[in-house]
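Reading through the structure tokens given below for one structure.
Removed: one protein chain of the complex. Kept in place: all other protein chains.
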Amino acid sequence: MFEVLVFATLNGLVTGLLLFMLASGLTLIFSMMGVLNFAHASFYMLGAYFAYSISLYLGFWPGLLIAPLLVGLLGALIERYGLRRVHQHGHVAELVFTFGLAFLIDEAVQFFWGPDTKNYQSPDVLDFPLFTLFGQEFSAYRGFMIGISVLIFIGLYRLLTRSRVGIIIQAAITHPHTVANLGHNVPLIFMAVFGVGSALAGVAGVIAGPVLTTFPGMATVLGSIVFVIVVIGGLGSLAGALIASLLIGLLQSYAIASNLGVADLLNLFGLEFSRDHLLTDLWTLTLPQIAPILPYLLLILVLIFRPTGLLGNREQ
Amino acid sequence: MNIKNQKMSYFSSALALSLLLILAQPAFSQEPVRIAFMDPLSGAFASIGNSGLKQLQFAADHMFNAKGGILGGRMIEIVPLDNQQSPTETQLQFRRAVSEDLRIIFQGNSSAVANALNSTITRHNRRNPGQEILQINYSAVDPILTNEQCSFWHFRFDAHAIMKLNILTDYIAENPDVKKIYIIGQDYSFGQVVSDNSIALLNAKRPDIEIVGNEFHPIGQVKDFTPYVTKIVASGADAVITGNFGADMVSLARSIIDSGLDIPIYTFYAAYDGITATLGADGVDRIHLIHNDSGNPLPSEERKQYYRAFKAENPNNDMTQPRILTALQMVVAAMEETQSTDPYDIAVALEDMRFTTISGEEIWMRGEDHQVVQGLHLSVHTDQDVEFDADNSGFGLVTRYSVPAEETVVETSCRMRRPRR
Amino acid sequence: MKKILTKSLVWIGYLAVLLLLPQFFDSILAVSLFNQMAIAIVFALSYNMLLGQGGMLSFGHAVYFGLGGFLAVHALLLIEFETVYFSIVYIPLLAGLVGLLAALFIGSFSTRKAGTVFAMISLGIGELLAASSLIFVSFFGGEAGVSGDRTYGPPLFGVEFFQGIEIYYLAAAWVFVATLFMYLFTQTPAGRMANAVRDNPERAEFIGYSARRVRYISFCASGFFAGIAGGLYALNYEFVTEETLNAVTSGRVLLMAYIGGLGYFIGPILGAVILTLMNSLLSNYTDLWMLYLGILFLLTVLFLPKGFAGFIMMHRVAWLQRRIRKLVLPYLATAIPAMVFMATCVLMLELSHIEDESISVLNMELSASSSSTWLGLLLIASTSMLVTRRTLPALREAWESANHVADEPESKS
Partner (left out) sequence: MSILTLNNVHKHFGETPIICGVNLNIEEGERHAIIGPNGAGKSTLFHLISGKYPVTEGTISLRGQAIQNLPPYEIARRGLARSFQVTNIFPRLSVFENIRCGLLWKMGYGYSFWNLLGRQHDLNTAAHGILDQIGLSQRADYPAGELAYAQQRALELGIAIASGAEVIMLDEPVAGMSHSEAENAVALIRRVTEGKTLIMVEHDMSIVFGIADRISVLVYGELIACDTPSNIRSSEKVQEAYLGTVTADE
């Protein structure tokens, strides 16, 4: 049991940090522009596909650098020529725009790369077990994923707290109108933040592609989870996003690792059930089975009882 | 890449040509025999559907049209219908088939779709006597299609899941080193069938084998399989059985391999359509596949030539489902025998038909439940002795274990309702 | 009086179109298309009660549609196994009640806020239910869904609902009634206050209305009509699967309502018709239809924020002023090069999608591998785009002069 717990924690950490890389960009965008960017996970997917294509010619490492830049550039262009145009029609229009964008990117990926899974491999340098615990290997690549995520978090944190730009962005997150009134070029900041946010998603895609499989459904799998994190974490709170990411990563990981089910719960109270009962599906429900829907459950509960999110201070 | 475009592109020339033919030769003026192919041709599952379509198209052209057609000179025309792997869309495409008078439908992907089509056809045929439609199922393996829900209008040309599991568990049971088995699958009917029957069959054949895990995960929703693999490792399993397909299959295999766990993975769908290429060197000797087709070496020279001819025309595709050819051949044989294209006549002729495939194997369409009985094979993913690889990757399947047709028979609970004529 | 007359005429016309359509197009395919449209119309209209009229953006509207559908198919099974015995004509109503019930429960906590909170709750519930539908196999039937047979109920005037056309007339009747009631709802105090709350929830509170309560009522009504649509779906297809309540269905209804035009009652009807047509017809000709759909959607959001209905309504003033004829030439001048541009783009997409094959257009063989083809196409595309851009200002000017109204505003009632 202990070994399962240790690895569940490690796995939860990897997933959580990966989610955070996506959520950090989304939080920035959401907080500043009020747009829940449905296409955010699509940028993540684009990152993986760009990096895959680059890796065919130049190898993994150049892809790690170039792909996020390309994704960021694309994001900035989309903000400039798409989102900004829609902005005048209100938030619903913006949301719907990003919704359509996600749909289109999915289709475009299938158009350019086809519907098959892609053989995007981690670099050979990292193809060794970092350590072996209870007979299970923890690959160096996963360690690398953790490292990159932590680095990005630190970098982002320093950027936001130490640099001038960061301070303006922070101000824009909590008081968007005031910042505009102070004479800052808010549209430019928006474009930059959108670009950087997309690029962060791109990085996540590049490093997740080899382990989580590069295929056209990879955006859908992560897509809504990322919003869930941003909303649970709370608007305008990077720390909230980090906590929510880790929370969901660990929650899912532990849920899968456990073998608990409704039956166990009933047995605890000395209740038995028959297999032919109408509600058999409910009795036989196990925690691992519902692990992927736990975040949504959490989301609904948080929104009902604390609409501002865990660490948020602004209500919608 | 797709036949529809081809269809569009040749539209005008076909028009001119058909005009010419009508004027010139009465023998060629006969209507083609039109057969529908209904599978996903767009969307996430398009590659599997398109691959099947190419194989059927090739089978029709290469085997029959190039040799002067069937029924005394009629060509076979394959009409692609895109059901997007959705039961709803399947219904719509079915109605299209009815209104275009397409009476034979080839369909294979997704048991949900096959079930939907099966009940739709049963209903349609009951309500519209004289306009019956025939379902040629070349790939959907849900046992109920030839058991509880068997239908006179449905013929299956692949072994169903229990037949496959029966052989798979035989193979596992023969290996005394296997003591602990972990079963993991997608949380839907096929996953359930695999799980339930693996347990039952293994219990009967090797009571000493312990089932150390029986896990279901939501289909297509798992980001990372590592947490599941952790449990597999912790359970001390020495083999894994999974019915996963698509990205879930790849991700699961990848995670198992990444964790350093060196145990065999017994699968149903872990080859072709990008999967073989993606697993590459990591999957060698780990990925085992139970299928009705044989891996390398291919059993007959005729089969090899047919494969090469297919490859020459479709360099980016593999002959993943030779049973498509077999199904078409048997349907044509039924047509020739009865000199009719009426679904009822074809169905009657298909019942209990015995047929020798291009692999040289004699197979049997059991009349009782319309389930084909054929040999089953267990192959392994490798790059040694692979004459015909998959995904042009150098890796492919090599057969390790074969069972002749008569040993694959399992009983059926089918009580077929036959229409009266 | 004249107003009432015009309105009745519109409704009679609507009924006539519904009833006469299959007289002109009577193939099985056409009828199945009409059935699809009928279902889509009710569903999209019910969605617009939320988003267009109530300002609630939902990403989980399929929940009510799907639940209605599942209940309907179970009702069919009950009839088949003779547990209950009633005409299937009433099944959509039953399905509607289930939608209403679900909405009563979910709305009780989700309508507290509009905006992002509401949107996220709807998304969460949509995902939850879609996932649960695969887990609770005994009710939802897993991924194979539940199948029923509509012909076991008592025949209605000798009609046993064997054929699609019989279901069509049943659906048409329900569509007409549902449309009428949804329209009438917009004309009631609750419907009007829904608009007011959409525009300004705070102000609505200060004139005596609880914004939450107003939203809740719209939400429930919307769930009811979505359930009816689900019931019609079950009758038409005779099986219901989890895809009726998953995110794809929720997304599609959003697309329909948006492309049609949120601000107008007729918008979702237009959207339902357009999208159903595209879905069924386009997919027969090209694998790339989803890509085109995505592009169409984005273009609509970008350039026609009020949807197709909004675009049509843009010409109302010009029409009333009898100046619409002045617009024909400028429209043609822009539309023709724009069409050429789009056609060329489509051609390029198709060409790059196929491998080493060629497409023949207008008796010309275009080969995907020859660079001259690509050069030519690019040339046509860029020229036509330039021409479009050049003619656009003239069109805009013409439109403005046609829409120019002298001092006093025209009456908009």
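Chains here go by letter, A, B and C, matching the order in which they are written, and residues are numbered from 1 within each.
Basically, a residue touches a chain if its C-beta (ideal position, glycine included) is under 8 Å from a C-beta of that chain, and two chains touch if they have at least 3 such contacts.
Only a predicted model underlies this, so the values are computations on that prediction, with no experimental measurement involved.
Taking every chain of the complex into account, the omitted one touches C.
Checked against the hidden chain, the listed residues C:T6, C:Q23, C:Q187 or C:S372 yield one contact partner: C:Q187. Residue-level contact of chain C with the missing chain is found at 184-185, 187-193, 195-196, 198-200, 202-210, 213-214, 217, 221, 263, 409, 411-413.
Definition applied: only the chains that are shown with their structure count from here on.
Least step count on the touch graph, chain A to chain B: 1.
Most remote chain with respect to chain A, judged by CA-atom centres, is B. Inter-chain spacing, taken between the CA centroids of chain B and chain C, is 36 Å. Averaged Cα coordinates give chain A a centre that lies 31 Å from the centre of chain C. With touch defined as above, residues shared between interfaces to two or more other chains in chain B number as follows: 43, 46, 187, 218, 221.
Multi-chain contact residues of chain A (touching two or more other chains) are listed as 110, 289, 292-293. Taken in their complex, chain C has these residues touching chain B: 27-30, 32, 36, 131, 134-135, 142-145, 147, 149, 151, 162-164, 237-239, 241, 243-244, 280, 283-290, 350, 353-355, 357-360, 363.
Within the complex, the chain C residues that touch chain A are 51, 55, 57, 109, 112-113, 115-117, 119-121, 123-125, 127-128, 131-132, 135-139, 247, 251, 254-255, 258, 288, 290-291, 293-295, 297-298, 301-302, 305, 349, 353. Within the complex, the chain A residues that touch chain C are 34, 36, 82, 85-86, 89, 91-93, 95-97, 99-101, 103-104, 106-108, 110-111, 224, 227-228, 231, 278-282, 285, 289-290, 292-293, 296-297, 299-300, 303-304, 307, 315-316.
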